[in-house]
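In this view, the complex is presented without one of its protein chains, the others remaining in place.
We call the chains A and B, going by the order they appear; numbering starts again at 1 in every chain.
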Amino acid sequence: MRIVSRPLVLLLNCITICLAVVMLLPGVWIIAASLTPSRFLNQGLLLKSVSLENYFVALESANFLLLYRNSFVYALGLLAAQIPVTLLAAYGMARAPVRAAKLLFYVVLFQFFLPPVALIVPNFILISRFGLTDTLVGIALPYVASATGTLLLRQGIRQIPTELEEAALIDGAGRLQILLRVVAPLVGPYIGAFCLVSFVYHWNEFIWPLVVLSSPEKRVLSVGFASFTRASESGAEWGLIAAGAVLVAAPLVVAFLLAQRFFIESFARTGLKG
Amino acid sequence: MVEELLNNLGRLDAARPITRRELLRTGLGLASSALLLPFLASDVAEAAPALRRDSVSLSFFYPVGVAGPLARIIETYVREFEAQHPGIRVTPVFGGTYAENQAKVIAALKAGNPPDTAILLSTELLTMLSLNAIDPFDPLITGDREAEAMLKDFFPPFLANSMLDGKLWSIPFQRSTPIMYYNKQAFEEAGLDPSRPPTTWDELIEYGRKLTRKDAAGRVIRWGVQIPEETWGIWMLEGLVIQAGDMLWDPASRGCVVKLNSPATVAALEFLKRLKREGVSPPEIVRWGTTPNDFVAGKVAIIYHSTGSLGFVRQNARFPFGTAFQARNIRFGVPTGGANFYIFKGQDPAKRRATWTFIKWMTRPDMVARWSIDSGYVATRRSAWRLKLMQDYVRQYPQALTARDQLAFARPELSVYNRQEVHVAIERAMAEALLERKSITEALRDGQREVDAVLKSLCKR
Partner (left out) sequence: MIRWRSWPLFLLPLSLFLAAFTYLPALYNLLEGLPYLQLVLRDAGTWKSLSVTMLYLLISVPASVSLGLATALLTSGASPGRVLARVIFFHPVILPMVAFASIWLYLLNPTSGPLTELLRRSGLLQASPIADPNYTLATLALVSALKDFGLYMLFFLAGLQSIPHELYEAAAIDGASSWAIFRRVTWPLLSPTTFFVVIYAVVTTLRNVDHIWVLTPYGGVAGEAEVLLYRIYLTAFLYSNLPVASALSLVLALLFTIAALVGIPKLERGVYYEDR
C-alpha cells in the first residue's frame, strides 16, 4: 500500500536533486579550489591544472598531526563528559514534577541567552584560578553543562510514553537502571544528533581555545588553520584556505559517514516513502 | 499490558535483555574513552612544565597579519633565540589577527596574568595606556649603548606612533605602509610607458581612463584604479588626506582630535568620488580583502594596498608589475602601519631583563632583514638595508624598495582613544558619501559628530 502517490514521489525526488545540486556548489568549489594552484585560482581559473600543491603548502604550514590529536582529544573527551551529565539531567527534567520541570527548563535555557563573547573573560578568569590555562581540560570545562544536549534529550525523552518506565518501576527497577536500559536506547538518534553537533562545534571552535591556549603543542585545529590563513593586511590565498578547510573538515566527514550508519538503521524503520 | 503497548507502537527494544553486541559496543566506547585519560592527564600536568632552576620563562603573544606560514617563521626565530640564550625559554603564542591577539592580551590582563611581551598595533598605545597595562622602554634604554644606537637606527616615521609624553612605549617590529601597485602589461596595452607610473592625482585619473577596458556589451572587464574603502579604508583615506596637505587627526591632541571636517578630507573624498564618476573605479564600496586578488586576476590595473601584500602579488601575478609611491596632490604622503613590541606592567626584574634581551634580539639588523624578506613587512632599521642579505633581495625584487623610499613622506597613523570605534564611524561616513546617500559635507559633518561622541568619554576637555 503506497503512502505517497507515484507522481508525488517523482516530483519530490526532482526537488531533492535540484536542492542537492545547489548545495553542492560550496563543497565542490572548495574541493576544486583546493586542487587548483593558487596562481590560477587567483585568475579565477578553477581547475586549470590539477595539483596537490596547496595541500603540501598547508601541511607544511602547520603540524597537522598534532592539531588533529589535540582537537580529537578535546572534542571527544568533552563529549564523554557531556553525555552522562546531559542524559541524567534531561531525564531528571523530563520526569520531574511539572512545576519544577518548567522552572528547570528556563534555568537551562538561560545558557543560550548569554552571548559566548560575554562568557569569555569571566570563564577565562575562572579557568586561570583553577590553574587550567593552556590545557585542553580548561577549554572543555565550561561546555560540560550543555544546554543544547540537555534540552534536545529532554525533547526526545518526552516523546516516550511513561507507561514503559512505570511498568519497569513496578517490576522493581531503579531510576538509573531505567534510564540506561529503557530510556537511553529509545533516544539513540537524539544522542547521536547531539554527538554530531557537539563534536562538530568544538572541532571548529576558534575564539575560546585561542584565548585559553598558549603553547604551540596544545594548539587545536581551528587555531592552527587560522595561523596560516588569516590575512588581514594582504590578499587572501584562496587555494591554501580551501586546502586547509578540506583538511579541517575531512575527519568530520569521515565521522559523519560512520555515524550515518547509526542513523540509517533507525531511519530505515520509518520514513514517508518506506 | 506492556507487550500490548510495544506491539502497537512497533517498538521492540526496550525491555529485552542486553545483547552481546551492545555489550561489546558499550565496552568499546568505554575503552576508547579510557584511552583519552592519559592524554587528559598529561594535558593538565603539562600546564606547569618543569624548568631549570635558574632559567626564565617568557610568554610572547603575536598576531599574524599577512597570508603565509608566518606563525612557523616566528616559531623558528624563537627557537634560534633560545638556542643562543640557554637561560631563557620563550613560548610564542599565536594570537590570531590583530584584533584577536588584542582580545587575548586583554583577557590575560583581566585574569591578572598578562604576557611578558606582545606585538600590538602601534596605534593601540592609548588603549593600552587607558587600561594601565604597559611600561615605557626608557628605563631600559638609558645607559644601554646598543639600545641607544638601535633607536637612532629606526626610520623615524616608525617611531612616531610610539612616542607620547616624551617617553617611548613600543619598539617597531612588523611595519608597513600603503603603496601603489600597477600592471605593467596593462600599461603597454594601453599605450602607456610601464616605467612611468602616475605621480599626481590627475595623472592617476588620466591613466585610469586609458586602462579601463570594456567588453562589447559595454560592461567593464578591467577597472583602471581601485583604492579600498573599507576594512582598512581609513588607512587609505589617511593617505589621501596627507597627500591633500593635512592629516586626518591631530597628533598633538593626545588622541582626542579627528579632523573629518577639514578641506583636505573633503578633497580626499571628492577624489574618490571622481574616480567612480569617471568610470575608472567600481561604483560600489571597494573591498580591501579582495583587491589584491582582483589585481592579480587582471581585473584592475592600478591598486593601492599594503606593502604587506607584495609577497602575495609577486607569487600570484602572471604579468610584470611595478610598485610606486602613492600619487601626490599637494605632496606625497602615506600613513605608517603595523605593529610593535610592548611590555607589560608588573613584570619581575629577571623576566623584564630577559624580555628586553629577547626584544633586542628580534630587532637586530640581521633579524630585521630576515623578517622583512620572510614576511613582506618593511625592514624597520636603516642598517638592515645595507646588509648583503637585503641587498641581494632588493636586487632580485626591486619593488621592495618603494615602501622604504616612501618613508621619507610617511606620517604617523591615526592613533586616538577608542580607535577602532572611531574607525568604524569614519568608515560609515565615508560610505554614506561615496554611495551618494549623503553629500560629502553632510556625511563628514555627521561623521565628525559621531566621532566626537565616541571620543568624549575618554577625552573630557
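Before moving on, here are some points about what is shown:
FYI, a residue touches a chain if its C-beta (ideal position, glycine included) is under 8 Å from a C-beta of that chain, and two chains touch if they have at least 3 such contacts.
Values in this document were obtained by computation on a predicted structure and should not be read as measured data.
Interface note: of A:35, A:136 or A:193, the residue touching the hidden chain in the full complex is A:193. Seen from chain A, the chain kept out of the figure touches residues 1-5, 8, 12-13, 15-17, 19-20, 23-27, 29-30, 33, 44, 84-86, 88-89, 91-97, 100, 104, 106-123, 125-126, 141-145, 148, 150-152, 155-156, 158-162, 166, 169, 175, 179, 186, 189-190, 192-193, 196-197, 200, 203-204, 206, 222, 225-226, 236, 238, 241-242, 244-245, 248-249, 252-253, 256-257, 260, 263-264, 266-274. Taking the whole complex into account, chain B touches the unshown chain at residues 8-11, 99-100, 102-103, 106, 110, 127, 131, 219, 223, 226, 230-231, 282-285, 287, 289-290, 293-294, 297, 299-300, 418, 420-421, 423-424, 427-428, 431-432, 435, 437.
Here is the rule we use: only the chains that are shown with their structure count from here on.
If each chain is reduced to the centroid of its CA atoms, chain A and chain B end up 32 Å from each other. By the touch rule above, chain A contacts chain B in their complex via residues 38-39, 42-44, 57, 60-62, 69, 73, 76-77, 80, 120-121, 124-125, 128, 131-138, 161, 163-164, 167-168, 181-182, 185-186, 206-207, 210-211, 213-219, 223, 226-238, 240, 269.
Interface of chain B with chain A (complex): residues 1-2, 5, 9-11, 13-15, 18, 32-33, 36, 39-40, 43-44, 46-48, 59, 64-72, 75, 91-98, 100, 103-104, 107-108, 110-113, 176, 231-232, 289-293, 295-298, 305-306, 308-309, 311-313, 315-316, 318, 337, 376.
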